[in-house]
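One structure below.
Every protein chain of the complex appears in place save one, which is left out.
Chain nomenclature is as follows: A and B, assigned in order of appearance, with residue numbering initiated at 1 for each chain independently.
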Amino acid sequence: MKTPPAQLDKTTFGFWLYLMTDCVLFASLFATFAVLRANTAGGPSGKDIFDLPFVLTETVLLLTSSFTSGMALLAARAKVHKQVFFWLSATFLLGAAFLFMEMREFTHIVSEGHGWRMSAFLSSFFTLVGTHGAHIAVGLIWMFVMMFRFSASKISANDLRRLTLFTMFWHFLDIVWIFIFTIVYMFGALS
Amino acid sequence: MLGKLTLDAFKHGPIVTVGQISMVLGALSVVGLLFYLKRWKWLWREWITTVDPKKIGVMYIVVALVMLLRSLSDAAMMRAQQAISVGSNHGFLSSDHFQQVFTAHGTMMIFFVAMGLMFGLINLIVPLQIGARDVAFPFLNATSFWLYAMGAVLLNLSLMVGEIGATGWLAYPPLSELAYSPGVGVDYWIWSIQIAGIGSLLSGVNFLVTILKLRRAGMTLMKMPMFVWSVLGSMVLVVVAFPILTATLAMLALDRSLGMHFFTANAGGNPMMYINLIWAWGHPEVYILILPAFGIFSEVVATFSKKRLFGYAYMVWAIIAIVFLSFVVWLHHFFTMGAGANVNAFFGIMTMVIAVPTGIKVFNWIFTMYRGRVQFTTPMLWFLSFVLTFTIGGVAGVLMAVPAIDFQVHNSLFLVAHFHNMIIGGVVFGYFAGLTYWFPKIFGFKLNERFGRYAFWCWSVGFLLAFIPLYILGMMGATRRLDHYDASLGWQGLFIVAGVGVMVILAGVGFQVLQLIVSIMQRDKNRDKTGDPWDGRTLEWSTASPVPVYNFATLDPVTERDVFWSQKQQKQAAKIQYEDIHIPRNTPIGFLIAVSALLFGFAVIWEIVWLNVVAVLCIIGLVMYRTLDDNTEYVLTAQEVKALETKGAKA
Partner (left out) sequence: MIYKMRKIVAGICILVGFVVVLALLLQGHTIDVLQPAGIVADKQKHLIIIATLLAIIVVIPVYALTIGVAWKYRASNKKARYTPDWDHDKLIEGVWWGIPIILIGILSVITWQSSHELDPFRAIKSDKPTQKIQVVALQWKWLFIYPEEKIATVNFVHIPVDRPVDFEITADAPMNSFWIPQLGGQIYAMSGMTTHLHLQASKAGTYQGSSANISGEGFADMRFTTEAESEGDFQEWIEDAKTSKDVLDTTAYKTLAAPSRNNNKTTYVLADEKLFDTVIMKFMGHEPDAQRSFESHLHRQVMQ
């Protein structure tokens, strides 16, 4: 069944709006982080716990995955079924690697005794970065479902729409991450 | 296995037990009735799985009215306590219980009564007024409703199992943190409004898209009915403000459940941040509720004055101004926190500025009546009473917008009187007007006018009796939320008068219940056969009452504002060309997602880890199942539509 163009329009628009609400959600977390970042309560500050090269690697992984997700969309539009699968798998692996590294970072910080219970700074750090990570995890599940579908059947108009929405979501997470990288990590490690 | 949940959670004092018994009896009688009438299948097929906004709207209103009754009984308990708990008498409620009662009252009234009535009316009317057949995302809409309903269930569950917070309806930290509120009450508060709030957020997105994308051909923005405009403003606010609430509640929940330090008094936490964030949502929330009420009044006044709405363009600009300004006034809720004079003065002035567009709307309504033919039906009476009471609240509001004055009345009963003045006089009267006005459209028969008038008089008089004394009490130094006070202060008499006022309001509610019963019994007498009982102006009146599942058989382009009115004036006979109509299939997935969310909330509150995991997996599974389902619509053929339409015309 072909979806009429108006349908596509309203769904994309609705998804845009959803992304805006997510943007406000992140803005609230960023604002809280900005207020609380100096409140280390005798615990470590960002300078003490951040490993910039490690985070930079994460960043590269995520940015690359954003590129590959775009390629997947282009391939889907061109109806090159195999390529869609390839690029989507690449995106999935890069995203999973990013998430894995983030979890490594978290467990490392916690194992050094700097858990989120220690100070307001650490609470807001884990929450802000963790919320982004949770979004990435949702994105991975989403990709998994799409790959499952694409392997089973041809890409329908609905699937194309889903892929479009997914790339919007993924790019959005990329932008949020750039803010996290700059505000949380770079300012944190350098100040 | 059950986390923190032990048998102790079920132990309560006698007064709570009375509440529990009445709740259980209420639930049992509903269940019994369903068995007796053999309506379980009907309930499942027609209501629980429905994705029709008209039915969802009705369900919103039913839940909201049930919550209204519960929360009014809380109000009555509070006033009774304050009328007798003087000097050596400590009343019939302990301090802790009294504080739980007002927390529950405020939370329910805002999140479950006002929001429920609002989304109910929006669901029922917005698609009709824009001449559409459905909302943008019917399934999402059903999910939103069930999230709201399950939030209400969770809040009521706190009465049965555990407790509700004793912190006031916005649960300011550090009081709401574990250090000072170790029980599960605040957790119940957090999760019930978190679940309902996410539902509201999704509804906001849904209706924003519906209004912007699904309007009938020819209906430009400046041809939309004023109710639609005000809902548009309100939904913009929902979309921007509710994520802040979600984030704030989540952070408080993390503090409480994982020992974080966002808002704790120590370890670097900052309670003031919470107060800023919660009001960055909370103030827009006030306008989220009042804008649709303004929209209802615009429709009611124009219809019952038989005249076009005066100053349409200015009304639109007033809404837009209110939407923007409502984000730069939040600090007026806490001038007393001690921000500098410049900051306080800025927010004070902004608060006054927002009075200008609001005032414009009042004047425009008055001029809509001017040189009209005003019919004093109940919706119109609610409007008149709204103008008279809302103005008093407005004056109090302007007073409190001056920081130096606010220092003297903040957190006193003066403040309580002010916001009840705005919310009862504005929001509640508005929604009552809307319910009466659109009732025939929804159910096919009008409400009894006589009992409606009785209810109106009781509400209006009771309102004055209940809240004018509070203004005075506030000036006498009576702060809000007192479960006990000294006899020497001389407050008791006024509290008793206020209590009498609440009783008069309760009589009004009694008349409303009677009104509903009598109207149902006399429905044949008051049946609306034309679909246009009030000689209406907008598109919802151009289709049959009750509205068919597809809303409109044909979608003729809109040529002007009050399009239905001018069609009637020109006596156009529309050429009818029936077409196939796509209609979304019913699905239980939305309901099941919300039930999973309820379980999730319950599991977090009681720290039942396995249930948490199960609930999350259920939600993921259900969402996946839904997204993989391509078969979500069925087609009503042109033939079937024609058959339904002609049958309707005969009946």
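Keep in mind that, in the parts below, a contact is a pair of C-beta atoms (placed from the backbone, for glycine too) under 8 Å apart; a residue touches a chain by one contact, two chains touch by 3 or more.
Note that the coordinates shown come from a computational prediction; the quantities given were computed from them, not determined experimentally.
Contact with the omitted chain, checked across B:349, B:583 or B:624, is made by B:349. Of B:74, B:483, B:528 or B:556, it is B:483 that touches the chain left out of the display.
Among B:69, B:404 or B:513, only B:404 touches the chain left out of the display.
In the complete complex, the residue from B:464, B:502 or B:563 that touches the missing chain is B:464.
Interface note: of B:148, B:188, B:242 or B:310, the residue touching the hidden chain in the full complex is B:310.
Although one chain is hidden here, its contacts on chain B can still be listed: residues 4, 6, 8, 95-96, 99, 166-168, 172-175, 177-180, 182, 259, 261, 264-267, 271-272, 305-314, 334, 336-338, 340-342, 344-345, 348-349, 352-353, 355-356, 359-360, 362-364, 366-376, 384, 387-388, 391-392, 394-395, 398-399, 401-412, 461, 464-465, 468-469, 472, 474-477, 479-486, 489-490, 493-494, 497.
By our rule, only the chains that are shown with their structure count from here on.
Rounded to whole angstrom units, the spacing between the C-alpha centres of chain A and chain B is 34. Residue ranges of chain B in contact with chain A, taken from their complex: 136-137, 201, 204-206, 208-209, 212-214, 239-240, 242-244, 246-248, 250-251, 254-255, 258-262, 264, 266-270, 273, 277, 620, 624, 627-628, 630. Chain A contributes residues 1, 6, 9-11, 13-14, 17-18, 20-25, 28-29, 31-32, 35-36, 39-41, 116-124, 126-127, 141, 145, 149, 156, 158, 162 to its touches with chain B in the complex.
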